[in-house]
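Have a look at this one.
With one protein chain held back, the other chains of the complex are shown just where they sit.
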Amino acid sequence: MTEILAAACIAILVVMAIALARAFKAPTVYDRILGVNMFGTKTVLFIAASGYLMGRPDFLDIAIVYALINFIGMVAVLRFFEYTSPIE
Amino acid sequence: MSFIFDYYNYWIVVFLMMAGFYIVISANNLVKKIVGLNIFQTSVFMLYISMGKVTGGTAPIVVEGVTQYSNPLPHVLILTAIVVGVATTAVGLSLIVRIKQAYGTVEENEFENKDDAI
Amino acid sequence: MDFLDIVSSMLLLAGVFFGFSGAVGLFRFPDFFTRVHAASVTDSIAAILIIGGLLLQTSFDLNTAKLVFILLFLLVTSPTASHALAKSARHGGLLTLAESSSQDKQESAK
Partner (left out) sequence: MAEFIDLVLLAMLALTALRIIFLKDLFAVVMLFGIYSFLSALIFVNLDAVDVAFTEASVGAGISTVLMLVTLAMTGRKEKQSTHSTLLPLFVVLVTGAALIYGTLDMPPFGHPDNPVHQHVAPRYIEESPKEVGLPNMVTSVLASYRGFDTLGETVVVFSALIGVLSLLGVRRKKKKDLESGLETHSVLHVVSKIIIPLVILFALYVQFHGDFGPGGGFQAGVIAAAAFILYALVLGLPKAFAVVGPKFLQWMASFGVLLYASVGLYSMYKGGHFLDYNKLAADPIAGQHYGIIIIELGVGITVFAVMLNIFYAFGSQAERSNVQ
């Protein structure tokens, strides 16, 4: 079972890296926000899976905080994006 | 290989510290300077937490059957440092807002020129 | 490896597969709205499958409740965030591929 969990963790890391690449270089600013959001949700899953991999699953609280802050950050980006003039 | 693993964390810490330092001294925009300061700050946190880690240890919350814990002292120092860090960031950002209202710009070279004119 | 473990690892691997396909979709799809589609749909299904797989690993305790809470939270917030983002993009004047190509045709016809 440990091997499967380790494989899942590594695969989620790869997905996180791809989402990060999208956030680094994006055709429009909305694509960048999309990449950041996807990175956040995959991080939540990574924390949950790695907790079981390391044998200390009682740290799921951190995953909850991640999900929450990710959502609030997203709303804040959308809210204040309308105030600034686009450059692209 | 073990030589690399022994020092890898410290090298990354130095890299991040220098990245933050470079942003602070080379950027003109004050908001970007604040981001640079925060990067610098996080690298210091990373240094402390790296030093507190013990290989084979686990998080310093008592569970039955575990004897090896990581060092809790750096965690305490950094926990409070993060909260104080965001408080100072808030004060810095409010200074930037005031500068924008007073000079109409947040670019360092531009408001320096305006200062000379006054 | 008993039955639950096998089911759990199958769920985990399926979830990882969907997450991966969503990430590929971020790069391969032609316009922003199809990319939102790729990212958000796979986000939801990957969250359900991976957390479902982890749920089978727990004995019934506080961790189970936390995992269910995370799952519900993700299922509520992640589609909402995608919807709000797509709506903002639409109001911000971003066009779909079909619209922008028809606009190109009109301009070349003029």
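All chains are identified by letter, namely A, B and C, in their written order; residue positions are counted from 1 within each chain.
Everything that follows uses one rule, which is that contacts are C-beta pairs under 8 Å (C-beta built on N, C-alpha and C of every residue); 3 or more make two chains touch, one makes a residue touch a chain.
Keep in mind that what you see is a predicted model, and the values were worked out from it rather than measured.
Please work out which displayed chains the absent chain touches and list them by label.
Even though it is not drawn, that chain still touches A, B, C.
What residues on chain C make contact with the chain left out of this view?
These residues touch the chain not displayed: 73, 76-77, 80, 83-84, 87, 91.
Over the whole complex, note the residues of chain A touching the chain we left out.
Output for chain A: 6, 9, 13, 16-17, 20, 23-24, 29, 32-33, 36, 39-40, 43, 46-47, 50, 53-54, 58-59, 61-62, 64-66, 68-73, 75-85, 87-88.
Take the complete complex as the reference. Which residues in chain B touch the chain that isn't displayed?
5-12, 14-23, 25-32, 34-35, 38-39, 42, 45-46, 49-63, 68-76, 78-80, 82-91, 93-98, 100, 106-107, 109-110
As a working rule, only the chains that are shown with their structure count from here on.
Quick one: label the inter-chain contact graph as line, ring, star, complete or other.
Contact pattern: an open line, chains touching in sequence.
Between chain A and chain B, what is the gap in Å from one C-alpha centre to the other?
That gives a centre separation of 21 Å.
Mind checking the centre-to-centre distance between chain B and chain C? Centres are C-alpha means, answer in whole Å.
Taking the average C-alpha coordinate of chain B and of chain C, the gap between them is 32 Å.
Averaging only over C-alpha atoms, locate the centres of chain A and chain C and give their separation in whole Å.
Chain A and chain C have C-alpha centres separated by 11 Å.
So which bits of chain B are touching at least two other chains?
Not one residue of chain B touches more than one other chain, so the list is empty.
Give me the residues of chain A that touch two or more other chains.
Those would be 58.
With touch defined as at the start, can you tell me which chain C residues reach chain A in the complex?
1, 5, 8-9, 12-13, 15-16, 19-20, 22-24, 26-27, 32, 35-36, 39, 43, 46-47, 50-51, 53-54, 57-58, 62-63, 66-67, 69-70, 73-74, 77-78, 80-82, 84-85, 88-89, 92, 94
For the complex, give me every residue of chain A touching chain B.
Chain A residues touching chain B: 54, 56, 58-59.
Of all residues in chain A, which touch chain C in the complex?
Chain A reaches chain C through residues 1, 4-5, 7-8, 11-12, 14-15, 18-19, 22, 27-28, 30-31, 33-35, 37-38, 41-42, 44-45, 48-49, 52, 57-58, 60-61, 63-64, 67-68, 70-71, 74-75, 78, 81-82, 86.
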